[in-house]
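Heads up, one of the protein chains got dropped from this complex, but the rest are sitting where they should.
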Amino acid sequence: MKEEVIREPLWKIRLRLWMRSFKQNWELFREKKLALFGLGVIIFFAIFGALYPMYPVLMKNIFWKDQEDMFSAMKPYDPIIGYDPFIPGHPSPPSPRHPLGTDPLGRDILSQLMYSTPREFTLGITAALITVVIGTMIGASSAYFGGVVDTFFMRLADIVMLFPTLALLMVLSAFIELDLLKLALILGFISGFGSITIVLKAQALTVKVRPFIEAAKSAGGSDMYIIFKHIIPNILPLSFLYMMFGVTSAIFSEAVLSFFGLVNVRMSWGIMIHTAESQGYLGGEFIGKFWWLWLPAGASITLLCSAFYFLGRGLEEIVNPRLRKR
Amino acid sequence: MGNEKTILKIEGLRKLFPAERRLFRKVRKFVHAVDGVSYEIREGESLALVGESGCGKTTTGKILVGLYEPTDGTVVMDGRDVTPFLFESYGKAENYIRRVYIDKFKNGGNGNHIGNFEEYKKIFKDKFNGNEREFVKYILKDRKKEMKNLRKKVQMIFQDPYESLNPRMTIFDTISEPLNIHNIGNLKEREEMVAELLDAVGLTPPETFMFRFPHELSGGQRQRVAIARALILKPRFIVADEPTSMLDVSIRTGIMKLMLKLADEYNMSYLYITHDLAVARYMSNRIAVMYLGKIVEMGDIEEVLKNPAHPYSKALLDAVPVPDPEVKREEPNISGSVAKPINPPARCRFYDRCPYRMERCKKDPHPQLREIAPEHHVACYLFEK
Amino acid sequence: MEILSVKDLKMYYKTKLGYVKAVDGISFTLDEGESMGIVGESGCGKTSVSMTILRLLPENAEFMGGKVLFNLDGKTVDLVSLPESEMRRYRWKGISMIFQAAMNSLNPVYKVGDQIIEAMLNHNPKLSMDDAKKKVAELFELVGLDPRRMDQYPHQYSGGMKQRAIIAMALSCDPKIIIADEPTTALDVIVQDKILREMKKIQEKLNMSMIYISHDIAVIAEVSDKIAVMYAGKFVELADSITIFKKPMHPYTYGLMHAFPSVTGERKELTTIPGEPINLLNPPKGCRFAPRCPKADERCFSEDPEYVEVEKGHFVACHHPLEVGEVINFGE
Partner (left out) sequence: MIKYIGKRLFQIIILLFVYVSIVYWMVELMPGSFVAHFIMNPKLTPEAKEALKKQFGFDKPAHIRYLLYMKNFMKMDLGISFLYYPRKVVSVIMERLPRTLFLFVTATIISYALGFNLGKRIAWRRGKFLDTAATFVGIVFWTIFTPILAIFNIWIFGVLLKLLPLNGFIDPNIWRKATISSQEIFKLLILNGGILLLVFAVALLIASRLKTLTAKKMTVWMSLLAVLIISFIYWYTSGYGIYALDILRHLILPIFTLTLLSFAGSMLVMRDTMLEIIREDYITTAKAKGLPDNIVRDKHAARNALLPLVTNFVISLGFTVSGGIITETMFSWPGMGRAYIEALNSQDIPLLVGLLVFTGIFVLIAHLVADILYAFLDPRIRY
């Protein structure tokens, strides 16, 4: 075999292989209607959030052409300090000037909604990423080494899972000023040591006993080599899908904490509802009357959370061997 | 005995697995998976290890490739004791050296079965003046490297071709993995080596197979890949753990022929682990029949299959179905079924199922292997005067 | 007396990429008290045959034609066209089955005896519990199990014992036919031998019909009166077992016979059939064995050979059947 066997650089081949497997998986994924729905909603919100900077410009050109001074003074479409002086009473119902109305402080609801979207994404994905990285590493090494390492991490997971999550977060919020990043870190850590680790460990255990691990061992592979080269790649699809569930729970937790006013964030979907609630617009007869104060934000939280969940479920049916069709 | 060189010699190999898990207390129940097994494999010759599932044949193989630590016993490869390097921890290796060498140096035990016994004795006396710790340190100084070298010499082929290849690695990555681990060659050389081997195992043309994933291959093709992986380090010796039992008949013979051809070309020996006597006969020159961790009969394969001496071997042979509707076989003369050897009593392991059992079999420990004919050893009291 | 007659049975699995022709035109008959073996490699559709007869198929399976005529007490019914509720009555009582992975065929949370009684009560609701228990005890004796074990759970059984329990279960409703799909594959040789002998004995004693399915031609040879060789969804040859061993006519059958090493007799060179079995998904036209066959010519690649009776009871589907004593060389 003197002539060159492979005429292309290796990375090109690998890229092509990767593209091909991506295409195959996409074919499978396309059949899952609910997952497609989830993906659609996620894409919608991504675009929705990305369009935020255009919104005030657009509104200014339509409604505020004559009152440029007033516009720059009152910033009526600023989600945090904005105020619209031309509307007799706040909160005001949806109108052409404010497609989703204004909140009790006279701020535009739609701009709040749009402004918060990228932040929710950032928080959710960061937290989920941390969770999954921790869960994968611990799951893989705890399954591979067993013994003391395993016992330690599993007992740790036991203790983490003893806490009622929400109550724990509330306690933590009392002595840590929770901004988005810190919240993401904490959420990621707490769930990273919890049930995800156990699921990933169970998966890693099924990988560990397969003969290709023994083959790598008998070829002389070190422990780290086997964990990173053989075990982690085989549980990675599962980690990825648990990331989707992680996003859901992170966004949800943030919304709840904001709802109770425990997060130090200037604006988020949860805070929008918190504002309505703290001003007394969520009691009795007011609920239906001031629906725009809670419904858009509430629906957004629900939609985005469930979208990631749908996506996760759809991926699970592809990735998780337990659920695959025969 | 032939005058061929012995590549591998195993002496009193034992492996106990704890049968219970106990916290802070000593484990008292053990599965005696391999219990004092001795055999040797000469250059260019293959040994078939035959027995029912759970008889310890796979465990024996896995100890040789360093997947399990031996509990006891000695493994001599190319005339050199490699056992100390099979242990994961320094402490266990030290214990072994103290038990097998130092104690005997002092109290004058026999270590002639170990090729380098006299050499070590000299080193111990002359170089270290009997300083035990220094001696142990000297022997174990390169144990990581020694283990790696050992791994290059012995490779394993696994039973299940569907499970023994990482589904997320391409064929090229799988076969070149040992090169990667041992840092041999650059990418170009590796590609050439892999291509050459793919050619040798009959996956031609190599470039069509190199960048496929295992699930795109059939069972037989996967097993060929697994063989190529085992061969890439040019081992002297391969442990083949039922490599054909999961394959279809029409594929199986192809793999068996390939393995025989490769053994010839690469000058390798096999430890061929199988439950199928017919396959064993086709693949190897000698046979060892195992029952519950013990070798009960060993010798030249034709001799053993023609004149099986041990009652268990006889039953095993009788139970093999014959692909001829006109042949009526004898019913195997055996009762009961295999039980896990957890702390087995000190008597013949086969006692419970043996049709010829005697009073002696119950009272005396498990019988030793004894030569009853040239190249034919049996461990049974029926053949002792 | 003919008890089961399968005529040109076709069952395909529908997939995204097309039909997988797992059972593609299979015909055979089975007499009362007769045992038949179906031998073939994995993926050739032999398990699908049994599942098709009992209609235990996944959702994507489609009947594409054919008949399964079953004769119960002088009445002949076509199992294919029976409504599901009727079909249920024929399962187990008419045809029962011993599954491939018998180890997992027992529900782990119920006692073994209860699982057998369940089948009996289902087909005979008037049976009293005591009678049912008595019957189970008899069955256990018959298959060589201690009747006291019927109050144990499956996990307390060894592999061989589970297999015996499954056989007892298969016998529980006095079926006319038992289909045994790889009944001994997972077992060790000695246990396998015992179970096969047991089954043979019971079959002769109760004068039942059996269909054995296996990849192991030696196992089939031991227990069957006639043998069908299956390749890629079709029967390629069917004859009584002595004929098929003495004068195989299909090259595939020949190849199979000579691919087995043997423990006794001469140490002979083994035949290797080159290539791999074809994919049953959209198979090409012509003989399905043609790509691997040394005797194949143009006709084999274009024209599907017909499955014909060349002599009494000897069917073969080949354009170039082997002469008696002909030796073929598959090459390397």
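Labels A, B and C are assigned to the chains in the order they are written; within every chain, residues are numbered from 1.
One rule holds in what follows: a residue touches a chain if its C-beta (ideal position, glycine included) is under 8 Å from a C-beta of that chain, and two chains touch if they have at least 3 such contacts.
All figures in this text were calculated on a predicted structure; none of them were measured in a lab.
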Omitted chain - touching chains that are shown: A, C
Options A:Phe153, A:Phe212 or A:Phe259, residue touching the unrepresented chain: A:Phe259
Candidates C:Met1, C:Leu17 or C:Val109 - the one touching the absent chain: C:Val109
Option touching the unshown chain, where C:Lys21, C:Lys46, C:Lys93 or C:His314 are the choices: C:Lys93
Contact with the hidden chain (one of A:Phe153, A:Tyr242 or A:Trp294): A:Trp294
Residue numbers in chain C that touch the chain omitted from display: 54, 56, 88-93, 96-97, 99-102, 104-109, 118-119, 122-123, 129, 153, 155, 169
Interface with the unshown chain - residue positions in chain A: 33-34, 155, 158-159, 161-164, 166-168, 170-172, 174-175, 248, 252, 255-256, 259-260, 273, 277, 282, 284-285, 287-288, 294-295, 298-299, 301-302, 305-306, 309-310, 313, 322-323, 325-326
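In this text, only the chains that are shown with their structure count from here on.
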Chain contact graph, described as a line, ring, star, complete graph or other shape: line
Intercentroid distance (Cα basis), chain C paired with chain B, Å: 37
Shared-contact residues (touching 2 or more other chains) in chain A: none
Chain A residues touching chain B - in the complex, by the definition given at the top: 1, 5-6, 10, 13, 17, 21, 210-212, 214-221, 225, 230, 233-234
Interfacial residue positions of chain B with respect to chain C in the complex: 52-53, 218-221, 248-254, 256-257, 275-279, 281-282, 302, 305, 315-326, 329, 331-332, 334, 337-338
Footprint of chain B on chain C - complex, ascending: 41-42, 158, 160, 188-194, 196-197, 215-219, 221-222, 224, 241-242, 245, 255-257, 259-264, 267, 270-274, 276-277, 292
